[in-house]
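All protein chains of the complex are present and in place, except for one that has been dropped.
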C-alpha cells in the first residue's frame, strides 16, 4: 500500500504532475460530518501555485470535484473521493529532461526503481502530488474541528533569517507565511535575491496541534510523534523533524527537560505534548527542516541516462523556496495523523 | 495493528518490563536464510542492562529462545518467534509509583488512554520493550548481510561534548559507544557526574546504512527517510531525526545542497543517500536526538492519581544517559526498515 | 481500510450508484506493463447494463478514463486511477424509497450503521459498485497474462436448470453466459418468465484460474482459497463458495478425495488446485452461489424508517437474475486475488 497513509482515517492518493488528474480517496471518514466544500477549496487555494512573486509562475485553478461519499452535504461513511484536473501543463518545458537526471531530484532513483519514468514535471515525484494531501487534510480538519481540535503551521526561518516571534494572525498576511512581519519582509527579500541568481534557499516550519485530548497515539511503534515524523518526512524536500525540545534536548539535563505537572497543567512543554508516544493534553509542537529547491538554473554537474557526465541548468517554473507552500501541506499531514489517531483511540478501552 | 512494524518484513512485539516475558514474532522473513543464533544473542548482549557504570544496575541475561520458524538452522518462511524471559524484576521498587505520575514518563498518558496501567517498571512503556526490537533487528541484519547491506550507529554527542571524528572500530571499545576515544572519556565522565547529582543527560546518535542498492523506498508516503523517521521516533526518548544535511539544509542554497553526480558517483551526500524517498546508492546517513533520562532522583513536582500536587524523587535502577544503550536499538530499527523496503522493492518492476 | 482489497496488488474503490462518478485506484502494479486500454473497456462492456432482455434497462456507457499511472502506454509503478462517470441516473425512481427499507437490500443495515444513507439506487451498496472492480480486474488480467495466467467464469445453473457441459467458447455467445447452449436457452426463458411475474431467480457460477504456478497463497490465514472465498462473498448477492469438491467432500472418504500425484501431474482435482492454501499447479476451480435479485415488484412486507409496517413493490430498472452480469465480476475478483498472491510470492524465498 505504497500510496496509502493512515490506518482508520485512511487516504490513498494518485496522480502525476502532467497527467490527466490528481486525486485522493478518503476511506474511514465517519458518517454524519458536514462537508464544507468551500473550506476544502480555500485550503487548496492556500497551496495553489501562482499566487505571488515568491512562488512558481505555473497557474492551476486546482478546482476540486467531489466524486463520491457525500449526500445532502454530509459524509455517508463511504469513500470520499476528490479529484482535481491538471490544466496548465507545459510538458514541452521538460522534454529536454527525458534523458538527464536533475541533481537533487528523484529522476535517477525513479529510473533505477521502475525502469521507466514519467519525466514531465517530475511525474509522481512532483510537489504537485501534495495537492491531493491538502484536499484530504482539509477534510481531516473538518473532522477535527468537530472535536475541538485545530492545526496550524508557519514559517519560522528562511536561510538564516529567523522569526523573533509568532503572531498567528499574520501568517496569511505575507507571502512567506511568517508570524513576524518584519522577518517576513527580510525573508521575501532573500527569496527574491536567490531567485534572481537562479538559486534557491531552505527554511524551517513550525507546526502546532491544539485541543488534542490526552490519550491519542499508540505506545510502541505508532507513537503520535513517530507518525508525525513519518508524515512530515514524507513531504518532498523535508530533511528533519523534531518534537518539543527536539535536538536541543541532547544538551539538556533531565531536571531541565522534564515538564513538571501541576494541578493547573504542565508548567513547560519540552515534551511537545507527547509522553511515551501518547498525547498528554498539552499543545503538540514540532518543527521541520526544508531543503532549498533542487531546481535551479545555476549550472550543475550530473549524468545522462547513458551514464555520460553532462552539465545542466534546470528550467521550468519553480518555487525558489519551498517553505511557504509547504506550510499548508504540513498542516494537512498533521491533521491526517491526528484524525487517524482520534479514531484509533476509540478502541483503546472497553 | 498498534504493535506491528513493517509491511513485508513485519514484526509484532509484546511484553512488559516486569511481566513473564518479552518477545517478537517476525513474519515475512524469506525462507532459506541461515539463522545464526549466536549473532542474535550477541546483539542482545549489546543492548543488555548491567554492563558498565554508565548503565542501569538491573541485570538481565536476556537469553533468547527461538520458538518457531527455524528448521535445521534455516528460516522456513513461517513466523520466527523469539522470546526472552524477565528474571531480575524488583517490582517492589515501583510500588510507590502506582499512584503517582512520574514527570517525563508515560504514566499519566497510559492512565488516560487505557484507564489501567501496569506501573511496575513502566510496563509496556519501559525501555525494556526495545529488547524485542533488537532481537528482530538482528534477524533483519542477517537478511541484509546476505544482500551485502550493513547498518551501524554510534554516539556523536553527549550533552555538549561532541565527537570530533568517527573511528568505527572504536565504537564497542568504550562504554558510551563513541567513535572518538578522547571524546568518549569526557562523555563517560559527564554521565557519571550527572548520575552523582541524581540527574541525567541527553545526546545525539549517528546512523548509517551501507551497501543499499538504488531503488529502495516508496515515492510518496513510505519514503525511505520517512520510514526511518517513523522508526527512530518510535524509540522512547528520541525527540528528533534528520537525514543528510538535515536542519542545516534550512540555511543552504540549492547550489550548495544539491549533490553533483559524476561517473564515479555522487560528489557529496547532503541528501543522506535518499532522493525523492528512494535510495540513490549513496550511504544512507541520519542523526537522532535523545532526551535526558526522565527518571531522576532530583526532587520534581507532579500529580498523583487523584490530581493532588506532590513532589517525588524517582528511585529504581536507571540509566543516567540513554544514548549508549539506544545505539543498538537504532541499528535494529534501521535494519528493520531496510529489510522491509528491500522486500517491497521486489514488486516494483515486472 | 474498508474499501481496499489486496496487500501488494491493492485496490481502493469509490463511488455510489447515483453520484458523480465511480472509480478505483490500483496501487502496487509493477512498472513496465503494457496497459491495453481497449481491453479494459471491453471488460467494462461485458459487465455493462442494458445489453439484453435478461438485464436491467438502465443504459450506461461505462466509458473509462485513466487518470494517472500510465506513461507512453506502460504502467509506471505509480497508482493507476480509473474513473467512470454516472450518466443515466434516474434518481427520481428512488425518491419513494427514501423512507422505506427494501427487503433483501442493505437499506436497513446502512441506516443502522451510518445513521444516514444515500438511498438513490442503493448508493454504495448498488451492484453498480462492481464496475470499479471490473476495471481493476481487467488490469490484473493484463498482469496475469504477462505471466501466462488466465481467469474465466461461466454460468453453471439458473434456478434448477443446470449446464450439462461447459464449452468455454460459447460463454459470450448467449445472454446468460452459459457454456451449454441448450441449457442457456432454457435459462434465458426461465429468467424472462420470472421477470414477467415481477419476480427473480438465483443461480450458480463456476470459476477457473489457469496457468497458476505452484507456490501462490499464504499457508495460514491468507490461503489462496480463503482469499478467493473472501473475494467472492464480497460481491453483493453471493451466498456461498466452494473450492474443488466443496460441499460434496463432506460425503467423501479420504481415499476418494485425495488427488493422486503422478509424474504427469495430479490424476484428479478434488482439491481445486490448492493444497494447504497454496497453489499446486493444478487448475484452480471454484463455484459460487448467487441469490435471486432482491428487487422484485411482487408485494412484500417491510418497515419504514419510523418502524411502521408497510407493503411495497420495488420499481426501478433491475436485473431479474444477477448471475450473467456477476460472471465478469467473479473473473475480476479472481484475477485480483491471483495478482496479489503472485506479487506476494516474490518474497517467499531469499
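When the chains are written out, they are named A, B and C in that same order, and each has its own residue count from 1.
What we mean here is this: a contact is a pair of C-beta atoms (placed from the backbone, for glycine too) under 8 Å apart; a residue touches a chain by one contact, two chains touch by 3 or more.
If you're wondering where the values come from, they're calculated on a predicted model, not measured in any experiment.
Chemist: Per the definition of touch given earlier, which of B:79, B:159 or B:328 contacts the omitted chain?
Modeler: B:79
Chemist: Which one touches the absent chain: A:15, A:49 or A:77?
Modeler: Considering all chains, including the one not shown, the answer is A:77.
Chemist: What residue numbers in chain C mark contact with the hidden partner chain?
Modeler: Spelled out for chain C, the touching residues are 1-5, 7, 13, 101, 103-106, 108-110, 112-115, 124-125, 129, 157, 159-160, 194, 199-204, 214-223, 225-234, 236, 239-263, 267, 270-272, 275-281, 289-296, 298, 300-303, 307-309, 344-345, 348-349.
Chemist: Spell out, residue by residue, where the missing chain touches chain A.
Modeler: Its contact residues with the unshown chain are 8, 28, 30-33, 77-78, 146, 219, 343, 346-350.
Chemist: In the full complex, which bits of chain B touch the chain not displayed? Write them out.
Modeler: Touching the chain left out of view, chain B contributes residues 1-4, 7, 10, 12-16, 19-23, 25, 27-28, 31-32, 65-69, 71, 74, 76-81, 83, 113-118, 123-124.
Operating definition for what follows: only the chains that are shown with their structure count from here on.
Chemist: Take the average of all CA coordinates in chain B, do the same for chain C, and state the distance between these two points in whole angstrom.
Modeler: About 46 Å separates the centre of chain B from that of chain C.
Chemist: Quick one: chain A and chain C, Cα centre-to-centre, how many Å?
Modeler: Computed from C-alpha means, the inter-chain centre distance equals 39 Å.
Chemist: I need the residues of chain C touching at least two other chains; which ones are they?
Modeler: Each of 28, 31-32, 77-78 in chain C touches at least two other chains.
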